Structures are given as C-alpha cells and as structure tokens.
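Please read through the structure below; I'll follow up with questions.
Yeah, one chain of the complex is gone here, protein chain that is, but the others are all in their spots.
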Amino acid sequence: MTSGQNTNTITLRYFAWVREKVGLAEEEVSLPADVATVGELMKWLQARGETYQAAFAKPEIIRAALDQTHARADAPIGSAREIAFFPPVTGG
Amino acid sequence: MTSGQNTNTITLRYFAWVREKVGLAEEEVSLPADVATVGELMKWLQARGETYQAAFAKPEIIRAALDQTHARADAPIGSAREIAFFPPVTGG
Amino acid sequence: MSVRVQSEDFDIGTEISALTDHRSDIGAVVTFTGTVRGSAGGAPITSMTLEHYPGMTEAELARVEAEANARWPLSASLIVHRIGELHPGDNIVLVVTASAHRHAAFEAAEFLMDYLKSHAPFWKKEARPDGTCSWVDARETDAAALQRWQKSPSKAAE
Partner (left out) sequence: MSVRVQSEDFDIGTEISALTDHRSDIGAVVTFTGTVRGSAGGAPITSMTLEHYPGMTEAELARVEAEANARWPLSASLIVHRIGELHPGDNIVLVVTASAHRHAAFEAAEFLMDYLKSHAPFWKKEARPDGTCSWVDARETDAAALQRWQKSPSKAAE
C-alpha cells in the first residue's frame, strides 16, 4: 500500500551449467506483468542477451523451483519471491 | 573289501530342539538295509525309544541335511557319512 | 529422523551408533553409502565437485525422509550428503534406515536413494586428467527407478 511496494521484484538463482552460461549465480529482476508462469519467465530471460540465450536455448531440459519447491514450466509464478533454474539433479 | 568294512555306519547329528528332545548332539548308528531315504530314517529313529519318539513325532516339521547339504525326506541316503536333523532354521 | 549437508566426511559406524545405541526396539539397520568412482564412461576422473542449492536441499531431503517415515515403520533414519570437491574413493552420500524388520529398512533405504537422486538439488561436475571438466548428465534410469514407488509398498506390514 506504500509507494515503496514493488511486488514484481523477485530473486532469480542459477545453478550448475545454467549458472555458468548465464554468468551469474543470482540476481534481482522486475518482472513485466505478462510473465505469469515459469515457462514464460524462461522465454523472457532468453531475450535478455547472449548469455541468457545460451543458457535457456533448450528450456525443456531446464528444471525450476518456486520458493525452493520443484515447479513445472506451466506453474504460475504467483507471489513467489525466489525462482531458481538448474539442470536435472545429479546428486546421490 | 576288508572285513573291517562297515558301509552302514553313519553319524547322526541333532540341532536345536531336536537335539534337546533326543538328548544327544550326535551318535554313530548302523543302518538296516531297508532304511534307504531320509524319511525312512526318521521313521526308524522314532521306534528307537521315548526320546526319539518325542523328537520325531512330527517328521514333516523336521529338516535334514545329507553330508551338510539340505535334503528332503525322499532323498536317498546313498553313501552319505553324516545326516543331520533340525528344526527350520531361524538365523539372521 | 535427520538430514545434513556438509563438506566433511562422515563415519558410518559413528552415525549408526548415534541412531541405535541404547535402543532395543531395532532389529534391522540398512546403510547405503555412495562413493566417487575413479572413472566415468570408461575415462578416468581426477575429482568431482558437488554444487547444491542451500536451503532447498535441506527442505527436499527432509521431505523425502518424512515420506519414507510415513510409508514404512522406521525406528530411525538419517541422510548425510557431502558437497564441495571430492576425489575417487571418497564418500558422497549416506542413508541409514532402522526398523524392527528387515524389509521395511531395505525398502525405505532404496526409496530414499531413488528420491534423493531425482529430487534433491545437487549437481556433480567431473574433472579429468587433461584439465577439462563437465557436468554429469542425469541418468534416465534414475527417473525410471522412481516408478516402482508409485504404489504403496507390498511388504511394509511384515
């Protein structure tokens, strides 16, 4: 309700080769109103520059988490504060 | 081929409650010629006295081994040197 | 019922003792230890670096552990996963499950590993003798291994 309100600013985090290709581990971004899902966010990121283009060239092989919970490409971003992108996990 | 030959003498071994009921851990016996299988041996043992009668009252729940290999009641004794009787195993 | 993410090595005997000492309700303890192999796809590797997603990792591991405890009657369970640079022969992950009966302990340990492999946010990077590095690809068999847990376990009640 204050003028400092900024509901569109979220933290993006990148891991493994997604992090290496983007060249950043994390950043704050302000999302345009028409980016409503995880998949739309990946498309929007692709258009941000060469490194993003390289990282998100095949969005179907990238996994995402909304506020540290696995989320599919069609998941609505809603009020998430942190969105992470990474390759399929390979621990264990 | 010598007069000391005694192909019918075998070692019997008993374990767990079979041992306790028979009252012996092991003994040597001379088998009559008509005792050809493990099952026939159990019947023959039953007739040897009260303790054997108690131990082998239910031969179907007793397991046997011929020369330290599991054997069923219909297994021929053949040239086995050691026959053991015991309850179903409970290790592990 | 605990999970840990750490750089340090773990000692399996110590971890089992911490879970089971002074308890007489446990009849079966299963451990799984994952270790770094010296080669990948036939080529030698010199080191393996494990990256993870702090916060989410612990949350995912706690979730899979809670799920295992809901499915099987476990007396105790533990997941420890290492991060950072490891070398061939080093421990990577430890899962311990304890139960009154063996099938519950076995199934729960295998379930924990199958879920951990597909859900916990860890990534492995392998370094080779020539100085090159590459991220390990996820194995399709790990996703397939999850399928068997879609229905409830058959032997848990035993």
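Each chain carries a letter (A, B and C) given by its place in the written order, and its residues are counted from 1.
The rule is short, and it goes like this: a contact is a pair of C-beta atoms (placed from the backbone, for glycine too) under 8 Å apart; a residue touches a chain by one contact, two chains touch by 3 or more.
From a predicted model like this one, the values you see are computed outputs, not experimental measurements.
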{"item": "Chains in view touching the one left out", "value": "B, C"}
{"item": "Residue, one of C:1, C:59 or C:145, that touches the chain absent here", "value": "C:145"}
{"item": "Which of C:59, C:83 or C:100 contacts the chain that the document leaves out", "value": "C:100"}
{"item": "Subunit C residues that touch the omitted chain in the full complex", "value": "11-14, 16, 20-39, 88-89, 100, 102-103, 105-106, 109-110, 113, 141, 145, 155, 158"}
{"item": "Subunit B residues that touch the omitted chain in the full complex", "value": "13, 15-17, 65, 68-70, 84, 86-92"}
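The definition used in the following text is that only the chains that are shown with their structure count from here on.
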{"item": "Two chains sharing the most contacts, counting C-beta pairs only", "value": "A-C"}
{"item": "Gap in Å, rounded to a whole number, between the CA centres of subunit C and subunit B", "value": "49"}
{"item": "Distance from the mean Cα position of subunit C to that of subunit A, given in whole angstrom", "value": "28"}
{"item": "Multi-partner residues of subunit B (at least 2 other chains)", "value": "none"}
{"item": "Contacts with two or more other chains, residues of subunit C listed in rising order", "value": "none"}
